[in-house]
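Sending over a structure as structure tokens; questions will come in a sec.
A protein chain is absent from this complex, but the other protein chains hold their places.
By letter and in written order, the chains are A, B and C; residue numbering begins at 1 in each of them.
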Amino acid sequence: MSTATIDVPEVPTGSRVNYLNAQYGVKSWLFTTDHKRIALLYLVSITLMFFIGGFFAVLMRLHLIEPQGALVQPETYNKLFTMHGVIMVFFFLVPSIPATLGNFLVPLMIGARDLAFPRLNLISWYIYVVGACFTLYAVISGGVDTGWTFYTPYSSSFSHTSVIPTAVGVFITGFSSILTGLNFVVTIHKMRAPGMTWFRLPLFIWAIYATSIIFILGTPVIAITLFLLALERLLHIGIFDPAIGGDPILFQHLFWFYSHPAVYIMILPGMGVMSELVTCFSRKRIFGYSFVAFSSLSIAIISFLVWGHHMFVTGQSIYAGLIFSVLSFLVAIPSAVKVFNWTATLYKGSISYDAPMLYALGFIGLFTMGGLTGLFLASLATDVHLNGTYFIVAHFHYIMVGGAVMAYLGGIHFWWPKITGRLYPDGWARFAALVIFVGFNLTFFPQFMLGYLGMPRRYAVYPAEFQVFNVMSSAGASILGIGYLIPLIYLTWSMRYGPAAGPNPWGAKGLEWTTPSPPPTENFEEIPVVTEDAYDYAESTVNRG
Amino acid sequence: MSEHIVPVSLYIGIFVALLCLTALTTGVAYIDLGAFNTVAALAIAVVKMLLVVLFFMHVKYSGRLIQVFILAGALFLAILITLTLADELTRHWSPTPTGWGMFVPFLSRLF
Amino acid sequence: MMGAIQTGSDFLFAAAIQAPQLRPEAASSIAEGVDHLYFALTFITLFFTFIIFSTILVFMVKYRRRAENERPPDTGEHLGLELTWTIIPTLICVGLFLWASSLYFENSRPPSASTEIFVIGKQWMWHIQHPEGVREINELHVPVGVPVKLTMTSEDVIHDFYIPAFRVKKDVIPGRYSSLWFQATKIGTYHLFCAQYCGADHAEMLGWVYVMSPADYAAWLAGGVPSQTMQQSGELIFNKLGCASCHLSDGTGRGPSLLGIYSKEEELKNGDKRLVDEAFIRQAIVNPNSVVLPKYPAIMPTFQGQINEEQVLQLVAYVKSLASEERKTDGK
Partner (left out) sequence: MTVHSAHPPGFAHQFEDMEQQREADSLGMWVFLLTEIMFFGGLFATYIIYRALYLPAFEIGSHQLEVRFGALNTAVLIGSSLTMALAIHSAQVGKRRAQVGFLITTMILGAAFLAIKFTFEWHHDYVEHLVPGLGFVIRPEWGAAGQHVPMFFCFYFFMTGLHALHMIIGIGVLTVLTIMAHRGRFTPEYYAPLEVSGLYWHFVDIVWIFLFPLLYLIGGRYMGAGH
């Protein structure tokens, strides 16, 4: 073989010093600057937030079983979906893959000892925690009821809930994202191992790089927007208040300037994971490497040009609406390119059905549906009818839950042996993937129907004729909830009782698999020299010049 | 160290140029140029910025990467401002569209 | 390709009409057009989902791993394929964009002879006033077959006026007028929803739209016993606030004559050309400084805060009516 990567003798876990057992004690975790340990800190906090957000979702779905509302007062329901949205978006999905898998894998994949700024990395985690505490405080002190979009003037002048603590919490976490993105960009530019050229990088790195661009350029805008919102609420300076001459629509522009690109923050890393999974489990080089790589970048860039598609019915200028509509169609093309390339990668492959692959295939299908329903919304004439209905809710859950969360779970399952050095029970994992897939579709497919029939979102009570679909959706949500609990259980179990994994249980390519599992603190005893392209699975491939 | 060392005299020269431009921009404000007052003020500010960026911040001597990053920053700032203005400033234009023909007045406004 | 989409969507459309619980009632002149586009999109979605899912399934079965040490061949790259699956979606997208946008243009242009009705959104109800002066809350009575134009504003937060059966929706924004039009095609009762989150009782901010035959509608209007038409109420306010002291009808006052200004194009002092519509008149009343006319000094005071949205609407109705009274004045 043409690799110059180091042969690592198989050492059973436990007897060797790795990043997990190098030091013990709470302090060694809270003061660590090791990117792998920080990744685990994120993993724990993010999982916690996911279950809190999911808990709110379960309450919502239970409430909606009856048209008149089965559980709570409308005020409480409004707080439920707001906190569900805020927590899921800002505290779970935005940091999910970048902060856990990204943190763990970026240095390993490019052959570096750590990120460029390890201390900054730890600080980012603390910032995240402080932000999360603010938001959780808002939850405890009475909740927020503005919707995750914080539209003015409701949020600035009319809501009586803890808007400011929530906004401050999101503002603070924003800096965690910014610093994480900064760290990744510098690391990817400056710390690649010798021979690791841009076009040898794993596609996961390309995706993380594109994501970081959005982190860096988008997040500051939401920060200043929330700052203005808090100021407006405190002092009534009038910037968003029409009563004093302000323009409430301007808030929406500033909000979506970040929040639209943010939806690609949520999906791009998932797409990166996808490229790793599809290649590994079909033992093939990715089909169209450069197309997949550049589509990540073009998604990141075009994503900044389409935000106005959330405002087609707000009385935005028709001229602006047209521009935003055509650009929204444009941003769909690179996603299409990716989907087709993943599918083509399977052709003549050697496909195995390990649990991560099941998640990956689920992702491709559900993302396709979620993405294509985005076209309904990019089309001006149909968006007029669908805006603000459950169709939107279904669209984004298909992408964010069916797509991004699936990819996240797939990634966690794929790299779990690397992270913990242990294997999990594969049968259970496949079973859970199936339960999640079924539960997911049962939850969210009926919502497309509801939306087309005209049921508005954010409704605590609804006309009785919509009940059937709502009950189906609630039933699906309970299946889905159970589906998410299963991995939680067996993954936790495996940390202690799982069999040792060995450095490369899947026979995968990539520098991270050349290290022992779990990797040592310094990642590589010697920085590897890379001489082959990514995903060089075919035996016959010789160094191509 | 590969860092370029800029001679002190150049720094002083830039400093003097910046002071002159400050005086200029203040002076121009007292002359009636109509809408061009704003244009002039911003043009001078851009020149001043370029001087600071290129010389004080050594961008003239730094690698391509950093130059590309700075341009990217300018580009995305421009996107934010133009597309927001694209809505805010055209909201009053013919609120009821008349088919694709409406682009004729739209284009005629641009030129 | 477009032809195939057309046939496919027609088929789906026909099928959906058979299963009414899957399609919302279509009771306006634009509903059919929107639904056609909707079904075209559905067809495209099904088509691509089917292609992707079935290809994956076939590959999964056909190329499943048969031996642990299997090494599949490298299939390389293929520029032709890449271009194909870039260009075809692009073409589809361009087609969809053109279709959707021109439909949108058509749908948002009200016919010139529309009945006008005024809507004010308020946490959490809809106030509706007909030009004849009849008011209603959370109910909207309209005649069938007649184009109706709604001029809407909000007293507090952003709401959204949504009638699913008509496929129309528009945000109702404080400090500004937005408008929406429809022509009902079927007599019946339809849902009216608030589709923009607006606080505690957002979900209860709903009502009914009653589409009536013209005769029934006339009878209903007559039964409403309004004291005054909107225009008359507006005239009262106009005199009470002293507008008439500046706006003399012969143009000799400190302000311009308001006769016949509605739907004219005004050139403003800053060079902008603006159509005098409801939104313009409102702006002239609450923020006169933003619409200064070239020949007049900016002396008109703002009336913001002195009158509520309903009174502004009545003033607007009055100023608009001055257009038709022009001839009367001339005759004097």
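The criterion applied here is as follows: a contact is a pair of C-beta atoms (placed from the backbone, for glycine too) under 8 Å apart; a residue touches a chain by one contact, two chains touch by 3 or more.
Keep in mind that what you see is a predicted model, and the values were worked out from it rather than measured.
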Among the chains presented, those that the missing one touches: A, B, C
Touch criterion as defined above, residue of A:Ala39, A:Ala223 or A:Leu327 at the omitted chain: A:Ala223
Per the touch definition above, residue among A:Ile65, A:Val186 or A:Leu297 touching the missing chain: A:Val186
Hidden partner chain, touching residue among A:Gly142, A:Gly195 or A:Gly238: A:Gly238
Touching residues (missing chain, whole complex) on chain C: 288-290, 298-302, 304
Where the missing chain touches chain A, by residue: 107, 112-118, 178, 181-183, 185-187, 189-191, 216-221, 223-225, 228, 231, 235-239, 244-247, 250, 254, 257, 522, 526-527
Chain B, residues in touch with the chain not shown (by the definition above): 1-3, 5-6, 8, 11-12, 14-15, 18-19, 22-23, 25-26, 29-33, 37-38, 41-42, 44-45, 48-49, 52-53, 55-57, 62, 65-66, 69-70, 72-74, 76-77, 80-81, 84-85, 88-89
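Operating definition for what follows: only the chains that are shown with their structure count from here on.
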Interchain centroid distance [CA atoms averaged], chain A/chain C, Å: 35
Touching two or more other chains - residue numbers and ranges from chain B: 94-95, 97
Chain A: positions in contact with at least two other chains: 249, 315, 318
Chain B-touching residues of chain A, taken from the complex the two chains share: 189, 217, 221, 247, 249-250, 253-254, 257, 304-305, 307-308, 311, 315-320, 323-324
Chain C-touching residues of chain A, taken from the complex the two chains share: 74-75, 78, 145-147, 151, 153-154, 157-159, 242-243, 245, 248-249, 282-285, 287-289, 291, 313-315, 318, 322, 325-326, 329-330, 332-333, 336-337, 339-341, 343-344, 346-353, 361, 364-365, 368-369, 372-373, 375-376, 378-382, 384-385, 387-389, 449, 452-454, 456-463, 537-541
List of chain B residues in touch with chain A within their complex: 65, 72-73, 76, 79-80, 83-84, 86-91, 93-95, 97, 106
